[in-house]
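Note that this complex is displayed minus one protein chain, with the remaining chains in position.
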Amino acid sequence: MAVTESSTNVVLGGTRGGPDVATLRQDRWWLQPVVTVSVLTAFVIYSTWAAFQNKYYYVGANVHRDLISPFYSPCLASNCVPGSKAGFAFSGWALSPALLILIFPLGFRLTCYYYRRSYYRAFWWSPPACAVSDAHASYTGETRFPLIMQNLHRYFFFAGLIFNTLLTYDAIRAFHQPGLGWGVTVGTIVLLVNAALLWLYSLSCHACRHLCGGQVKSFSKHPIRYRFWKFLTPLNAKHMNFAWASLIFVALTDVYVRLVASGVFSDYKIF
Amino acid sequence: MADVTMRIWRGDASGGDFENYSVEQNEGEVVLDVIHRIQATEAPDLACRWNCKAGKCGSCAAEINGKPRLMCMTRMDQLPEGPVTVTPMKTFPIIRDLVTDVSFNFEQAKKVPALMPPPMPEGGYIMFQEDVERGQEFRKCIECFMCQDVCHVIRDHEANKLHYSGPRFFIRYAELEMHPLDMNDRRDLVREEMGLGYCNITKCCTEVCPEHIKITDNAIIPLKERVVDAHYDPVAWLGRKIRRKTKTSAADAAVQPAP
Partner (left out) sequence: MTSSYEHHDYDVLIIGAGGAGLRAAIEAKQRGLKVGIITKSLLGKAHTVMAEGGMAAAMGNVSAEDNWQVHFRDTMRGGKFLNNNRMAELHAKESPDRVRELEQWGALFDRTKEGKILQRDFGGHRYARLAHVGDRTGLELIRTLQQKVVSMDTDVFMECKVLKLVHDENGRIAGCVAYWRPTGEFVTFSAKAIILATGGAGKSWKFTSNSWEGTGDGHAMALWAGAQLIDMECIQFHPTGMVWPLSVRGLLVTEGVRGDGGVLRNSEGQRFMFNYVAPMFRDETAESEEEGDKWYDDHAAGRRPPELLPRDEVARAINSEVKAGRGTPHGGVYLDIASRRTPEFIRRRLPSMYHQFMELAGVDITSEPMEIGPTCHYIMGGVKVDADSAATLVPGLFAAGECAGGMHGANRLGGNSLSDLVVFGRRAGMGAADYIESGQAATSLDMSEVEEAVQEALAPFDRTEGENPYDIQRDLQEMMQLNVGIIRTAGEIEDAITQLETFTDRVKNIAVKGGRAYNPGWNLATDLPAMLTVCKTVARGASLRKESRGGHTREDFPKADPEFAKFNFAHTTSGGNWDSEIVTVESPLLPMPDELKALLEETK
């Protein structure tokens, strides 16, 4: 028999002490939510705009480059610009090819434990900051639909791994410049750093830490998993940093490719 | 040193208000020292809880300038200039002045299904440092209940107290779930009865923990992942259907006596 509500002696409705105010904090607790809202909003606006652009996402053989924006890779629609297309294509897709794939990275970040913390606080004000009243009258957390879907985070994590692999492939391929052979340009470095940050973000994911080793009861009985877990734990502690760094860098990568593709400047060849 | 103004909430269930005390403050003093000075002089009946005055027992939690802190570990000279506001923990019913009725937490403690180890071999159990380290972090908890106090799930939503055990007990469940000898399974219990799903991992518990326990990252999220293993993961779910359940369900475990 399980413990039921009626068997607990928790009494509700006791009078609370202290003044009845939302918070007594006088420090700048609102700063963090403001920054979070600003950066995330800016990202969402930019990425939506970029995803609907449906152009300037690829720098191709005509300028001896092979640079694709991470928002559009893998490019899966038959209307992808020449050279950018991945092996397999949806025919008859008329919208931006970005819209076919962005659901995965979006879902990954949306269900990420760290982003959840940030947007629950900054956007939903639940709570806006510690010891500052929740803005809502009732609260069920992640126990109901839709938020119960957050529990599917690990599947987005798996999808994220596929994307990381593809973007890494893009980055490596970029070093081979059509018509010129192997070389390094600013664009290749941008793509590489972007892929690296995405890997760090994924590897430091909480679901990853759990699946790779955290789930066992006895580490001494699972030495390999313990090694993985030991390796991932310090990365996991920096998950927040990787989350922001990779987010901002993805946008910057798109900006870079976009600017080169639209001819604002050309991709500088280092050697 | 200059005198300092202490704005202390005084009252009980029938109501109360701030009272100002102007007190002397000496080098190196903590908030509790100043409270004690007020007790010894102006207000001998000013109620506050304390025991160790060394951050070890977790008795002296209150809200200082709006944030849950241990009074015995908060240096006066590290607070911003101006009056210092001290109020009782908000989430629990008031007893008097700075003392609250924290029995909610002791009720939650009663619901935890105890450790279920195999019989002890001659000469004691063999466990390695890496086996015990995760649990040791959680066992640093001094039960100050500041994480419970700050957690908005019950701080701002009283009704949730009926089905939510709170971060202090999530670390307890995590500790047991990560205990190398434990043969119990509390995952369903944690999801169904203890309200793990109510936590939206906003990390305020971690922010206030005086023992610097990474409550959210090291206990709550791993617990959530374990619940996913047990409950939301279709692959794992299918696997279990095929292999049949081998472990005791948490519901049985709840009434299983400890050996």
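Every chain is named by a letter (A and B) in the order it is written, and numbering of its residues begins at 1.
The definition used in the following text is that a residue touches a chain if its C-beta (ideal position, glycine included) is under 8 Å from a C-beta of that chain, and two chains touch if they have at least 3 such contacts.
Owing to the predicted nature of the structure, the values given are computational and were not obtained by experimental measurement.
The chain not displayed here makes contact, within the full complex, with B.
Touch with the chain omitted from the figure is made, among B:57, B:79, B:162 or B:183, by B:57.
Check B:8, B:30, B:86 or B:174 against the missing chain and you find that the one touching it is B:30. Within the complete assembly, B:101 is the residue of B:19, B:101, B:192 or B:207 that touches the hidden chain. For subunit B, the residues touching the absent chain in the complete assembly are 12, 26-30, 33, 39-41, 44-59, 73, 75, 95-97, 99, 101-102, 106, 109-110, 112, 114-115, 117, 120, 123-129, 131-132, 135-136, 139-143, 176, 179, 257-259.
Operating definition for what follows: only the chains that are shown with their structure count from here on.
Centres computed as Cα averages put subunit A at a distance of 31 Å from subunit B. Residues 9, 11-14, 16-18, 63, 65-68, 80, 85, 87-94, 97-98, 100-101, 103-104, 107, 111, 127-128, 130-131, 150, 152-153, 155-163, 177-180, 182, 189, 192-193, 195, 197-204, 207-208, 214, 216-217, 221-222, 224-229, 231-233, 250-251, 254-255 of subunit B are the ones that touch subunit A when the two sit in their complex.
Partner subunit B is touched in their complex by these residues of subunit A: 1-5, 8-10, 12-19, 23-27, 113, 116-117, 120-121, 126-127, 130-131, 133-134, 138-143, 147-148, 151-154, 206-207, 209-211, 214-215, 217-221, 226, 236-237.
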